[in-house]
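Submitted below is the structure of interest, expressed as structure tokens.
Here the complex is missing a single protein chain, while all its other protein chains stay put.
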Amino acid sequence: MRDSNNVFHLAIPCQDLDAAYDFYVTKLGCKLARRYDDRITLDFFGDQLVCHRSDKIDLDPKPYPRHFGVTFKEQREFDALVHLVRQREVPFFQEPAKRFSGLVEEHLTFMLIDPSNNILEFKYYFDSRMMY
Amino acid sequence: MRDSNNVFHLAIPCQDLDAAYDFYVTKLGCKLARRYDDRITLDFFGDQLVCHRSDKIDLDPKPYPRHFGVTFKEQREFDALVHLVRQREVPFFQEPAKRFSGLVEEHLTFMLIDPSNNILEFKYYFDSRMMY
Amino acid sequence: MRDSNNVFHLAIPCQDLDAAYDFYVTKLGCKLARRYDDRITLDFFGDQLVCHRSDKIDLDPKPYPRHFGVTFKEQREFDALVHLVRQREVPFFQEPAKRFSGLVEEHLTFMLIDPSNNILEFKYYFDSRMMY
Amino acid sequence: MRDSNNVFHLAIPCQDLDAAYDFYVTKLGCKLARRYDDRITLDFFGDQLVCHRSDKIDLDPKPYPRHFGVTFKEQREFDALVHLVRQREVPFFQEPAKRFSGLVEEHLTFMLIDPSNNILEFKYYFDSRMMY
Amino acid sequence: MRDSNNVFHLAIPCQDLDAAYDFYVTKLGCKLARRYDDRITLDFFGDQLVCHRSDKIDLDPKPYPRHFGVTFKEQREFDALVHLVRQREVPFFQEPAKRFSGLVEEHLTFMLIDPSNNILEFKYYFDSRMMY
Amino acid sequence: MRDSNNVFHLAIPCQDLDAAYDFYVTKLGCKLARRYDDRITLDFFGDQLVCHRSDKIDLDPKPYPRHFGVTFKEQREFDALVHLVRQREVPFFQEPAKRFSGLVEEHLTFMLIDPSNNILEFKYYFDSRMMY
Amino acid sequence: MRDSNNVFHLAIPCQDLDAAYDFYVTKLGCKLARRYDDRITLDFFGDQLVCHRSDKIDLDPKPYPRHFGVTFKEQREFDALVHLVRQREVPFFQEPAKRFSGLVEEHLTFMLIDPSNNILEFKYYFDSRMMY
Partner (left out) sequence: MRDSNNVFHLAIPCQDLDAAYDFYVTKLGCKLARRYDDRITLDFFGDQLVCHRSDKIDLDPKPYPRHFGVTFKEQREFDALVHLVRQREVPFFQEPAKRFSGLVEEHLTFMLIDPSNNILEFKYYFDSRMMY
């Protein structure tokens, strides 16, 4: 179990802060914490995501090795997010699917891609001990 | 405050799984959760870090725009980590320093670099509302 | 002790959404949750504040009977907010002061006023049982 | 997630303290914390509500822009309150209804009005991330 | 550690509900939850105390074997209550004192008596394992 | 919500410590914390119960005004205790029943009596706000 | 309820650290915290297990009197572990079974044996007060 006091933070490249704001806040429902000329900081599902204005984005985005996201403890949170993504018509980078069927690591997963080609993955494991 | 049930997860490239194991587990004191042929998964300060074997590493690592780490709520956890890094002689990518002095965003910070050129940052904000 | 799952919500009039955004997000460090044409919703110290565009603002704002804010459990959170208010030069509607000295209800308090004349009060009680 | 240690507080005008006591404590089941000549303080669903004796009440109460209340995390708490309101025959200012059907912001809501024309709203969002 | 969801409840005799209200709410700072013709229910430091109107009170009150109260985990809560009792001039039935000095069970304690001769004891143990 | 750190404590008269031990520990499943010549202290559902050896017991025990017990947040805990009482053949002083049907205060309740005529009541409220 | 900050620790003999790693980490899904020449330390369901290299292992392992394990609060965690054990083909030392049927102490249980003949037991009690 992680500590609810500390915060994970991740800094990623972002070509256009307005597009990042639109994707993360207006679409995904994250909260805008701070806005500076060169970056925005977000409360991303309780952790900190920083979008730094940069041209060093990935021109050929692949799901591996780089992506980030949240693994939910309860399936209803995963399902609610799938519902939001569909209702707000955020395109999937990878449709919701079950992975590793028949193994202990079996989980639900889907992937999104933000306007600067950063790839996000959200997961739900049937056996919560596999979250790590 | 983030939810202690959910887990943030981050996947990063890693040239050599043994070197990653040595850096994250033996040196930084993270826990090894699972080991596969092509990746290791870690309990990284309570969140999940996945090191995928890959050659897509950053050959010219810069602290911006990409890095990740933890922002501690209590200074003693930040100080304990500085102590560990020094005692185990993990080289700093950026020495502990105070940033944004005189502003509300004032915080302590240091950076490390892992064997695959991923950059880590650990922070402590004097005003905990600035953690996001 | 209140339930950390539920959320208090307060809707207030606001003449100008940009000014409200500037006051609550940029200055006070609240998080922007959602923005619509006629309102913004904020994560205000963990509860929900909704600023509705309206002309029904109070032209002669007085501290009583209407105001809202947060009572902190720990003095360091109260002090950190005083520090933020001073550093970012948000004018006080009422300077930090001690009220009810010598009584059990003794507490620290200060007041702010937002651009639409809504009055905010932040408090810290030396005896935490008096928070209610 | 809000901090269970801190307390939101809201001060509202109240023409008659006994009527406020009857509405909030006897009917709604809030707890009376303190009673003074000019105000009562209440533990209102875990936060603090202060009813100040005042004649500055709203003579033409409208649901917008001013109202306050609680957003519940679990539907059973919302339902229990609807049940209480009906059983104790507190008149609805606005009957329980679903709002924003088909959108992510979809939620259940009802409104009450206290004896001094303050309007209360209680809500339950199907997607708990929309509570803010 | 006890469960924060459940509530201990204690019903005691009370000759005069107004006097009980004055002692527990106005003086001790407990919250009034409900008032009926024959009893009042109180939020007594987070648990439930019910004062039933009755003439079966103890005419010769002794500290043993019957009394009730709270054992605080932190000394500052014990001290704050001693401070409240003194400032509001509630007479002590037994002055604050240290008991069992030199033993592991060493603790601070004081006793009060309510208007219906029920005896209250508040304690703080230096070794918190002795709270049971 | 009560504080899980503090402990309610109740001292009651007890004619026979072994009988009290048998009733509270062997039958009801409470934990014995400490045993002295003149008293035993128990972890009673997370709070402290002290049985003092005394002859001042109630010779004509009535359910009012004196009794004590626990109000459970979840019905399954109430049901489990009814099950235990029946399986271990502890006689009911008052059989499980529903009280205040049709009112908001509706709850399940049963009563036991210990070997020294102290009366215990356990409850479950359908509307958890009525626990106080 | 136990304290989530403290950690139980158990040290056991282990003939072969690699076999222990395989059993506890690869099979059972525990996390490796530290590895030394003479021992490995594990995060075993949230507590600490230390496998010390030693030849003092039990050559005739019996389930009593020595074994250790976890008692789960929720049945779904017990079931998930049974599922993992079957899917990863860890042999049972004692198949899942119900014990003490018809008594309050009724519980589900199964036993495993590690490569150094240490016996593990996992349990789920229908009445959670029997966990101790």
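So that you can tell them apart, the chains are marked A, B, C, D, E, F and G in the order they are listed, and the count of residues begins at 1 in each.
Just so we're on the same page, contacts are C-beta pairs under 8 Å (C-beta built on N, C-alpha and C of every residue); 3 or more make two chains touch, one makes a residue touch a chain.
This one's a predicted model, so the numbers in the text were calculated from it and none came from an experiment.
When the full complex is taken into account, the listed residue touching the unshown chain is G:14, out of G:14, G:84 or G:108.
Touching the omitted chain from chain G are residues 1-14, 31, 33-34, 41-43, 45-48, 52-54, 56, 64-74, 77, 105, 121, 123, 130-132. On the side of chain A, touch with the chain left out of the figure occurs at residues 1-3.
Although one chain is not drawn, its touching partners on chain E can still be listed: residues 1, 102-104, 126-130, 132.
The criterion applied here is as follows: only the chains that are shown with their structure count from here on.
The distance from the centre of chain B to the centre of chain F, each centre being the mean of the chain's C-alpha atoms, comes to 51 Å.
Taking the mean of the C-alpha atoms as each chain's centre, chain C and chain F sit 44 Å apart.
Along chain C, residues 1-4, 29, 31, 33-34, 43, 46, 77, 130, 132 each make contact with two or more other chains.
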